[in-house]
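A protein chain is absent from this complex, but the other protein chains hold their places.
By written order: A, B and C. Residues from 1 in each chain.
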């Protein structure tokens, strides 16, 4: 349909149809957070295993649960692929970069970390559809929640 | 001032300057009620002595306390003069008649009672000034309150 | 007399607005309705020539404005056949109207051991206020379940009502369109000794409403869903209940007297209208009910039933099993609110594709998350109809849906 090619790129539809890293992680040791998009009812849960490797905190595993539209699901899937194995510091830089691409001001970049958006650039077209920005960023905000304010686990 | 002659008739100003039946009655035996005009802050208290005379309830005395504008005060003063000595039934008929003059629908007249407005007709001009109707009727509504729902006395 | 629906459509200036060279197909009236020029012009003219405070000042301009404001109250009262205009309390929306009843009536009447009955059809506005009060005052919430086609399952109604002090339910679901048998539910409530609170937010805009025929105790609705301005809603209540109830929010206009050590309240409805009211909006609300009356609510209902039938038939004929439209199929039992699932495409994507053809539908949980969970979805797409819609709008919806098929590759 004319006008929607920028939004529904093939790689996005691919991640939507075949989401990566679906599932849950045992909490604890994993940490998790839930995100809601009040506009459309989307719900997402991000699970993270954070492990120290060579003195740096690294996302050793990530899983995504929940339901949502093509944009929120594909963004979550692409995010999960992008953050797995990265250090927490790199992940924070990536989140800033991603939100910057979504035209959300997130302040200064971390000058010492160099991260690339890679496939995530396919989501750039979302900016032309402002109401979808919340869909695209839902997983990313939830990721930050899982790092900074995870849901308390029972033990 | 042109246009206000209908409102500020001489007899009205006379009752305003020299109000009749100002004061209070001992409660009990008197009954009383308070009225407020939220628009202008006027407050009025109507005290009534009701006594049986020849098998009929009669307003044997009436006093008016409180403060207000020329219309509410003169209407209260004229009312007090008009109701003193009348039977409760006549008074109710008079209230209906007065409110009718103020273009407030009060239902059927009492066919068996014949009351005259007399001096009160001077207040007819108020109808041309709709916001003042509440001033003119304040004492009358408070009178009905004093008959039907008087403030409970302590004894 | 038949209504000239094309002329009605012409009353709504926004329907001539074009995006990308084509007019808007507005199918989101269940969310909020568009405004006819009669309402817009009333507000415009009032602000240009007659704006003044209400019930506070004594000059002619203020007297005139107060008369128009109270005239609007009388018009709204007449529109729902309320016995008296004094029983109409203006609020900011239906949500505030429901919160008012819950906090004031419920606050004074509900405690441990008590129960309130709701239904699985309810909008958050008729759920959350009860949950908030229940958390404070400790009473039980019970729920009327649904049948498979989205009607209230009344099999155990009497048992659910036993011991309940209030039954609060929607007169028309904003998700499924379901119209429960209001008068019958009110009667059942009363028989059980409960009061009946009707969320008529979706009903009043689309049907002849007679609160006396319902015999209800409270009825809440919003102006913005019935061709009127945003920023105003109404609560109708039985005068004896309103008189007994404690004040809700405090401030100017709702008092008879204030002293340093306490206050006394003004008579109803002022008692529940603290502060400067939505003056222009109430007057616009009056113009809206007069506009709807000039067409006739029975005719509007008829028009919407026909259009709903047409929509149900068109969509199922074209898409068969690929589309699931929730709620009753019988248009006598439902309003023109069509929540649907289309293939496996997420409602937000459906809305996106439809928007490309200027077809405006809502995608989401419609402020009814408990109902969504029962339907087993976290969102639906919803097309909702009103007096200004016609068959061309339904056709546009049907045609635009094909675009979703293309992109998501079925």
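Here are a few things to note about the model shown:
Everything below uses one rule, namely that a residue touches a chain if its C-beta (ideal position, glycine included) is under 8 Å from a C-beta of that chain, and two chains touch if they have at least 3 such contacts.
Since this is a predicted model, take the numbers as computed values, not measurements.
Every shown chain touched by the omitted chain in the complete complex is listed here: A, B, C. Residue C:230 is the one among C:230, C:314 or C:405 that touches the chain missing from this view. Contact between chain B and the absent chain runs through residues 1-4, 7-8, 13, 39-43, 67-73, 129, 132, 135.
Considering the complete assembly, chain A touches the hidden chain via residues 36, 38-40, 43, 130-132. Hidden from this view is one chain, which touches chain C at 13-14, 17, 19, 24, 26, 28, 31-32, 34-35, 37, 40, 43-44, 47-53, 56-62, 92-96, 98-99, 123-125, 127-129, 131-132, 135, 141, 143, 222, 224, 229-233, 247, 249-255, 257-260, 262-263, 274-281, 348, 351-352, 354-355, 359-364, 367, 369-370, 373.
To be clear about the criterion, only the chains that are shown with their structure count from here on.
Farthest from chain C, judged by the mean position of CA atoms in each chain, is B. A separation of 45 Å divides the Cα centre of chain B from that of chain C. Look at where the CA atoms of chain A average out and do the same for chain C: the two points lie 37 Å apart.
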